[in-house]
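One chain of protein is taken out of this complex; the other chains stay put.
Each chain carries a letter (A and B) given by its place in the written order, and its residues are counted from 1.
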Amino acid sequence: MENYIEVRWHGRAQQGVVTAAKLLGESCLISGKYVQAFPEFGPERMGAPVRAYNRISSDPIRLHCQVTEPRYVLIADPTLIGVVGVTDGTPADAVFIVNTAKPAAQMREELGLKGKGARVYTLDASKISLETIGRVMPNTPLLGALAKVTDIIPLDALIANFKENYAKKFSDKVIEGNVSAMKRAFEEVKGD
Amino acid sequence: MAITTKGQIGLTGNTAIAYAMKQINPDVCPAYPITPSTGIIEDFAGFVADGEVDTEMITVESEHSAMSACIGAEAAGARVMTATSSQGLALMWEMLYIASGMRLPIVLTNVNRALSAPINIHCDHSDSMGARDAGWVQLYSETVQEAYDNLIQAIRIAEHTDVLLPTMVCLDGFITSHAIENISLISDADVKGFIGAYKPAHALLDVEHPITYGAMSLPDNYIEFKHEQSRAMARSKAVVSAIGAEFGKKFGRSYGLFDAYRLEDADSVIVILNSAAGTTKVAVDELRAQGKKVGMLRPRLFRPFPFEELAKALSGAKAIAVLDRVDSMNGFGGPLFNEIRSALYETDSRPKVMSRIYGLGGRDYKVKDALGVYDELGKVVSTGKVETLQKYITL
Partner (left out) sequence: MEKESKGGKQPLGGVIPKGGTADDYSTGGWRKLRPVVDNTKCTNCLICWVMCPDSAVITKDGKMMGFDLEHCKGCGICAVECPDKVKAIKMEEEAD
């Protein structure tokens, strides 16, 4: 059977979850992994719920279907909880990282995971991004948090990829803002 | 772009196709972007604007005009490429036949998307299968890597003097076009060397040798033109094989007319195109681990249809399910089913063949769907009877 890490990102259009999946995929690829990063598009409007996925493996990936049983779920917008099935298909040892100012214990309750084995982490990614990047863009902070609470990718690799591959696209200020956002999220993410 | 220690980078199907177009550097690219192939033209327009290619990009008012401009430019003597999807390819329909009838080696990327109605932007093969008899060579691609490699080979196939036919490279909308996957790129110099310079058979802009394109041909010779076009299509099969082998020798990735997976002693076989083949391979491995004799075959070349080679490869099977991501709406299964079944008519073994239509309008095709089909095939193998000749799955 195939051996994958599977990740699902939940957000709304324009919150950067497709880019987050892309950044995670690229960073893992640089470290020698085989990756997939792909979005699931619905109505293409600002604010519409969007999902994006990653598969990461040491072997070439042949599956070309959606990720339906992700172990890792990142939620860029907590207002989606209860609106879309953020816990659908997740295994007992799933890991949830939620952008919210609320503590993880409370999020666990809202996710309906009280007394379950899943790990739940929270961070105020919106606030972090506002203070570092200058606008609400929770995607890079969520990546920083992922680096902290899982061993999918080290923080250094995320930062190195961002600095190396986005220097042309973004100004130094934007690059630095995102790097600080990842670093702060790495420090501030908390479990219950 | 992120580059790994293995020399690989992560690109979406659309980005990889645009990058191949940049390396090919066609003379003219008339285009009218449409989802999900928009990214190709968007990226390529960027290369044009940045001066990385010297392509004449023509923004037109419809896909009909895009293909018309392709025809005019190719007849003038230019190397021409474009990309489209779905309704776009449908709107090109009458011009597709003119491109092939005039023997103009235009290369088009079709990012497979369902046809309206109901309106849908997601993957199925209704668009390119609708154009299957338009006289274009058709290559289908399982991965981002193969789509990139196919496009580079398509230039050589189309422009080969034994062929001189327009060629279409198909890849799955969103599943391949919008997914980042690992891919190894070929250097610009190697691509340039592989495709060579384009020497048109005739060129309207060659004023030393004036010619007429688009003349009338009546009953006294129309059929002869079509006969020659048909023979060129038949000849292209050998060219596709030879170029796939040459590509493999130069760049380490060989391509044949089809991709056979664990087929040698397989009793039950799924035949399927494009990205869903990868998902099917995972199901094959799962069943092989249980000792079940199952395999998969993925045609890469659909036009011309390599009926002899496919029949030979499948003749050892006992039960075959042909999975089409399109319905011919003929009351008798999909196009791939009909042609595979017809190809097997001449074999002594005559395996049982059934049609399964899946994944229309982007409906997900999972490992469990493939396992379900293999389960049905297992029953056909043990009873020797096909209970349901044709049906929809993934409903």
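Quick note on the criterion: contacts are C-beta pairs under 8 Å (C-beta built on N, C-alpha and C of every residue); 3 or more make two chains touch, one makes a residue touch a chain.
Please read all numbers here as calculations on a predicted model, not as lab measurements.
Considering the whole complex, the hidden chain is in touch with B.
In the complete complex, the hidden chain is touched by one of B:A117, B:A189, B:A215 or B:L395, namely B:A215.
In the complete complex, the residue from B:H202, B:R363 or B:K379 that touches the missing chain is B:H202.
Shown as candidates are B:H227, B:K312 or B:K368; the residue that touches the absent chain is B:H227. For subunit B, the residues touching the absent chain in the complete assembly are 101-104, 164, 201-202, 209-215, 217, 220-221, 223-225, 227-228, 231.
By definition in this document, only the chains that are shown with their structure count from here on.
Spacing of subunit A relative to subunit B, judged by their CA centroids, is 34 angstrom.
Contact residues on subunit B toward subunit A in their complex (touch as defined above): 1-6, 8-10, 121, 142, 172, 174-176, 178-182, 275-276, 278-279, 281-282, 285-286, 289, 364-367. Residues of subunit A touching subunit B in their complex: 1-2, 21-22, 25-27, 29-32, 34-39, 41, 60-66, 68, 161, 164-165.
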